[in-house]
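Other chains dropped; remaining ones untouched in position.
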Amino acid sequence: MRLPHKQTTKDIDFAIIGVPSDAGASFRTGQREGPAAIRKVSALLRHHNPILNVSPFEHLSGVDYGDLSVIPGYIEDSFKEIEKDLLPVVEAGVVPILLGGDHAITLPELRVVAKKHGPIALVHFDAHSDTSDEYFGKPYNHGTPFARAVEENLLLVNHSIQVGLRGSTYSENHLEIPKKLGFEIITMAELQEMGVEKLIQRIQKRIGDKKVFLSFDVDFVDPAFAPGTGTPEVGGVTSGEAITIIRGLKDLNFVGFDIVEVLPALDPSEITALLASNIAYEFISILAYQKNQVV
Amino acid sequence: MRLPHKQTTKDIDFAIIGVPSDAGASFRTGQREGPAAIRKVSALLRHHNPILNVSPFEHLSGVDYGDLSVIPGYIEDSFKEIEKDLLPVVEAGVVPILLGGDHAITLPELRVVAKKHGPIALVHFDAHSDTSDEYFGKPYNHGTPFARAVEENLLLVNHSIQVGLRGSTYSENHLEIPKKLGFEIITMAELQEMGVEKLIQRIQKRIGDKKVFLSFDVDFVDPAFAPGTGTPEVGGVTSGEAITIIRGLKDLNFVGFDIVEVLPALDPSEITALLASNIAYEFISILAYQKNQVV
């Protein structure tokens, strides 16, 4: 997006932050190259968002904060690094827009955001619930972050919602797991039946005026539109629908965003990275829209 | 799918069987690598199918039977090999789920199935009718299998249906050919008009309670969702629609399935193979669902 590259939190509204970690990836790996790929194609983004009718960089001040440190092979230490590096940003009141990285990174992000704001609501778009208790006998990886987030009291789970779940599951009652944790669940089958408009209302109603973090796994979108990802599932939304849904949430009270699981090695035409950069652009546009509204 | 690899037909319900042949491919070739590619990504499939609400591997016993023998350059001899190797599976009452390979292989498959069951109904999803009388002056290749199958009396053609035909054709009356052979035809244009629900009813009505073989050419699906194939046609269904259609046929009396024309060399993100593995998973799920119903 051709933002200034600097590690500052002074007088800025948002920061684009890469989290080049794939330590939590169970199947395919290479998500560490996601942030670089998203930045590269973000050169295609332009000044004005005509749908929300905002020119985000006029209303907001933002930086490209660079990448957080991670330690390959040591996911728990990587989390500590991420938390340490992210905390000053969040503490300064800057809204972080994080580019993954596999989905495991959302846990340390939520830890930092909750340290600042207390437990928060979550809007989670994904083909998978990512609420398994463990994988390979281990508590931290890209299949478990939201189980941990609930256990660690980082979420207002009664105001949190997961959207887009589909595909085969590990067990018969797999979709019961997030429900038992307290999440509202909208599967892809339900989404198709209700349509995008009603989905937006459901999310708005669930979140209300709570502070909310939006976590977007690109596998929420169909593999035709987002082929470059770690665990694709056929039968997702189109990229146009994804962007419409996000724009529909423009009045929520966001305290952070991430977009995860872009895997450039499987994205030869760069359309997954392009989609991710557009989604990040919508996040920024929403912040600009909200600032405009206030004024 | 991490099934046991063994060539047995004892006490099993279904067998996954690769047919690595591309001897019948007229344009692009490399479909012989289809079975390996489908197996590779099938590691993404999990235990439970939440839509049909079955855990197929609990209710069914299945094996990965490996690949049948083929002889490059000798399609007619390859057919004999396929028939010889497949016959004991079908004779044992095991339902074969065959992974192609180009579409020519469906002919020897039907020969074997008809040897066991007599003439059977056919549900055929494809952008092309594959009922040409000949290509290059020859009777056997991926443009002719269903013309041969009718001639050889392998089909209950009055209970057979072809779905999804589209694109430019070899001659003005090309779509009349399968109709004259006795098939019911639903073109892609007709499908779009009637919708998925009505299509399922049309197929159910056509097949009734006959024993039926389902043949799925991945080019039935739009090239955006299935780019890795030999003769793609723009304007097909989405992968989500394809799976919904197949699930809708869960009460038919299946005696065999195939999924053909996956071409890995043109599938850099592996989404075509992923789709094919999901379709095979639905086939297995249907068998499990039916076994459940009986109990």
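Per-chain numbering from 1; labels A and B assigned in written order.
Rule of thumb we're sticking to: a contact is a pair of C-beta atoms (placed from the backbone, for glycine too) under 8 Å apart; a residue touches a chain by one contact, two chains touch by 3 or more.
The model shown is predicted, which means the values in this text are computed figures rather than measured ones.
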Looking at 2 placed copies, how big is the full complex in copies?
6
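The criterion applied here is as follows: only the chains that are shown with their structure count from here on.
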Mind checking the centre-to-centre distance between subunit A and subunit B? Centres are C-alpha means, answer in whole Å.
38
Which subunit A residues qualify as touching subunit B in the complex?
27, 167-172, 174-175, 187-189, 192, 222-225, 227-228, 231-232, 234-236, 266-268
Subunit B residues touching subunit A - in the complex, by the definition given at the top:
43-51, 53, 55, 222, 224-225, 238-240, 243, 268-271, 274-275, 278, 281
